[in-house]
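Excerpt of the complex: some chains, original placement.
Note that the chains take the letters A, B and C in the order they are written out, and that residue 1 is the start of every chain.
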Amino acid sequence: MKLGIVGLGRMGGNITRRLMDAGHECAVFDTSDEAREALQKDGADSADSLQALVEKLPAPRSIWLMLPAGEITESTISQLSDLLDPGDTLIEGGNAFFKDDVRRARELAEKDLHYVDVGVSGGVWGRERGYCLMIGGEKDIVENLDPIFNTLAPGTGDIDKTPGRKKERFDPRAEEGYLHCGPVGSGHFVKMVHNGIEYGMMQAYAEGFDILKNRNLETLPEGERYDLDLADIAELWRRGSVISSWLLDLTSIALSEDHELEQYSGQVNDSGEGRWTIEAAIEEAVPANVLTSALFTRFRSRSDNTYGEKLLSAMRQQFGGHVEKPMSPDE
Amino acid sequence: MKLGIVGLGRMGGNITRRLMDAGHECAVFDTSDEAREALQKDGADSADSLQALVEKLPAPRSIWLMLPAGEITESTISQLSDLLDPGDTLIEGGNAFFKDDVRRARELAEKDLHYVDVGVSGGVWGRERGYCLMIGGEKDIVENLDPIFNTLAPGTGDIDKTPGRKKERFDPRAEEGYLHCGPVGSGHFVKMVHNGIEYGMMQAYAEGFDILKNRNLETLPEGERYDLDLADIAELWRRGSVISSWLLDLTSIALSEDHELEQYSGQVNDSGEGRWTIEAAIEEAVPANVLTSALFTRFRSRSDNTYGEKLLSAMRQQFGGHVEKPMSPDE
Amino acid sequence: MKLGIVGLGRMGGNITRRLMDAGHECAVFDTSDEAREALQKDGADSADSLQALVEKLPAPRSIWLMLPAGEITESTISQLSDLLDPGDTLIEGGNAFFKDDVRRARELAEKDLHYVDVGVSGGVWGRERGYCLMIGGEKDIVENLDPIFNTLAPGTGDIDKTPGRKKERFDPRAEEGYLHCGPVGSGHFVKMVHNGIEYGMMQAYAEGFDILKNRNLETLPEGERYDLDLADIAELWRRGSVISSWLLDLTSIALSEDHELEQYSGQVNDSGEGRWTIEAAIEEAVPANVLTSALFTRFRSRSDNTYGEKLLSAMRQQFGGHVEKPMSPDE
């Protein structure tokens, strides 16, 4: 199957390579000459414009967009919608907001164009491990793309079968690592919640390791202080504990390389998904204290003492005469 | 009524003065000569040892301790328990943990000494405004001390009467600003929860003002940014809004003096009460998300980027290649 | 000054009455005959259509909308925009989302109509106490309406002056209980944050009183259980404590009437403001743990055991054989 791919960054490039490794043909476009040339060298059919890309593909065409969320995705879809023919399909593989998917699909449907949204998990490990794919769109269009999704997904691998899954009731694609979740937007919705959970899990580990790390404070009672080896503990928990996970595998790797984590600032970014997850929870009136706390910790990690904290100090001074002056960082 | 007072810091000193202003006699002790002399000048009968203090008081004696929580309170109670006679009473007015009250009262009861715990709210404004008193102890002992409590409390003042309070059902002392809450420990328990609520309320204001303050960020959409005058808003909300409160009065004072709060570090301390409140909630299996979040914000306010936050960065680098390097503070 | 008022529910009706009490003329409209007649009897000039209302007002007209948020406000503004003349002003006094204000003002400006947004706090007590008003809009338009705002606001009353407020620097209107916060939308934005803070403060009290209430559980250690009188404690804290507030005044009223609160379900609604406040915090990357927890508690209060909680039970059964079966409510 020949697929067009727009956006050859780390994710888009590796997706292209995984597809070509499996024998798919890929026509590719990126505004960066360098990115295009790198993929061309690896066997892709490189186009130097969206127009040229469209011409390289047989109708009905399928073009996968792997661009940063926002303006660039919006304008590329707009341009392509003028270049494509009725029956063609756009696949949005970036981190789009699911409500944008719904809107775009409605707009494209007026030109008889199809829209498929795919949430992609797997990060830099995906080319080798495969990508977990969460797909939203029309049933037949998604089925036509099955060879692409099947190639990108990790497959069953050596992961244990879940005992209760009977073939008739369940979608067999889930065991291969990809799933048609539902109508347009549902792929990115599921991916969004996936990332929300990811934030929560990461924060659970972060708090736990913080409590371990601080168990050696001099302010603690004697005999109840421990100088723990967190790299060994992370490794230990990978083995038979209730909290073993891939994130813990990565934690063990990171701690084995840099126990004190001194190379990291601890100023942690967040992408749209974490925020949108909270907004979805609010829209549904679902309490989501853990996912929200995880997001807020990231916000706080990127700031100095906040205006709100200073206001606490100011109130304390007013009612109690507690003076909390600015200190040097080491104080 | 003649009362002994141990501990002549800001709180102990002002309590003594408020009592003397109302005609009570006070015998006082503090390890600081300076503190003793200041009170002596204001009319107190100063003793230069605990022994001397005890001798200055007629039996049955009542001695009010106003000391920092911890070791010093513990050892002073121990010394006094040897100096006092059966029937004498110790009043612990500091910020003791209520379980310590229960233990101490049991120990002192073996020597026929009485123990009363008093939670005191009012801060530096108390000498003038009066102190809100939460009292635990034996009924008759607390009643004997009523002249003291009545003097220290703010009285009804010009605060509106609560319509539904019928004399028979309710304790009239509550309207005067002091209350016998229950057996030993209950005074400090109620004061502890008071402080827990205080943390939560302060944090509610802090977050709200933070959201107001940050409404002028350049990253926000044009036309939806506001450069708000927070001093005016604090003042406004004192008038007829649902969130008017004494803490808001203080906020308005603070913001009228220093709108940017630049004199404050924002590194906010916490006393034992906030922590004990959470432990009580856990002991009772009561969810207390707001009070706990308020406490944790103070913890975080006093630290640089935490080990836990660095671990988040480390995990992100492992799975996504996101690099979050240490930045200079201004970056 | 003659003002048009659309929407004569509890809030709109009382606002009209407070204005008329002070000598303003009010032309009023509501789709309910009953509501119109009640106000007519109180002295208002009642119109039986929007068209009729517009005709009763001298140009340039000012019409205050006090309608439920949502569709009805939107369609009323749309109708009025066709009936009004250039230079007329619409005042939106309901609980609108500030981004809707910004959009509407842009649309109305194309017809040379002005738009002022007013956040109103005060609830059922407002007619008597006055309403705290947070106003957004063009400077001169807001100043023209000053007689209206000044009448509705509580005025300085007997609330203590904030010492640091010097006349030149500060807006004198804040002391009267109304404030021109900034451009269109800023009034509702400030009101929105006000309600967010309100949620947080209410939840702080709720958690504190819950901890007090549950201190008598039989599972707690003997000698550390207290059967506290929460009505007395609420009354006590009104007097000289750090946490005195108007919400505490109301709490004392409620507890003096019904100590066990048995008439209340505890299923607590939330309006849009609480939710929008969190979304604003997220948009600004401001951590708002307390305000969010307060909102989520309300969500949870309205539901039975959630699917998420059942999933916790299911996981526990899988890894530990812990069985948590459905129980009858009393178990």
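The criterion applied here is as follows: a residue touches a chain if its C-beta (ideal position, glycine included) is under 8 Å from a C-beta of that chain, and two chains touch if they have at least 3 such contacts.
This structure is a prediction, so every number in the text was calculated from the model and none was measured.
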With 3 identical chains placed here, what is the total number of copies in the full complex of this structure file?
4
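Following the convention adopted for this analysis, only the chains that are shown with their structure count from here on.
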If you average the C-alpha positions per chain, which one ends up nearest the average over all of them?
C
Report the inter-chain centroid distance for subunit B and subunit C in whole angstrom, where each centroid is the mean of the CA atoms.
31
Which residues of subunit A are in contact with two or more other chains?
289, 293, 297, 300, 306, 308, 319
Which residues, counting only subunit B, touch subunit C once they are in their complex?
98-99, 102, 106, 121-123, 126, 129-132, 134, 153-160, 162-165, 170-171, 174-179, 181-183, 185-186, 189-190, 193-201, 203-205, 207-208, 210-212, 214-215, 217, 220, 223-224, 226-229, 231-233, 235-249, 252-253, 256-257, 277, 280-281, 283-291, 293-294, 296-297
Of all residues in subunit A, which touch subunit B in the complex?
10, 123-125, 202-203, 205-207, 209-210, 213-214, 246-247, 250-251, 253-255, 258, 261, 263-269, 289, 293, 297-298, 300-301, 304-322, 324-327, 329
Touching subunit A in the complex: which residues of subunit C?
242, 275, 278-279, 282, 285-289, 292-293, 295-297, 299-300, 302-303, 306, 308, 319
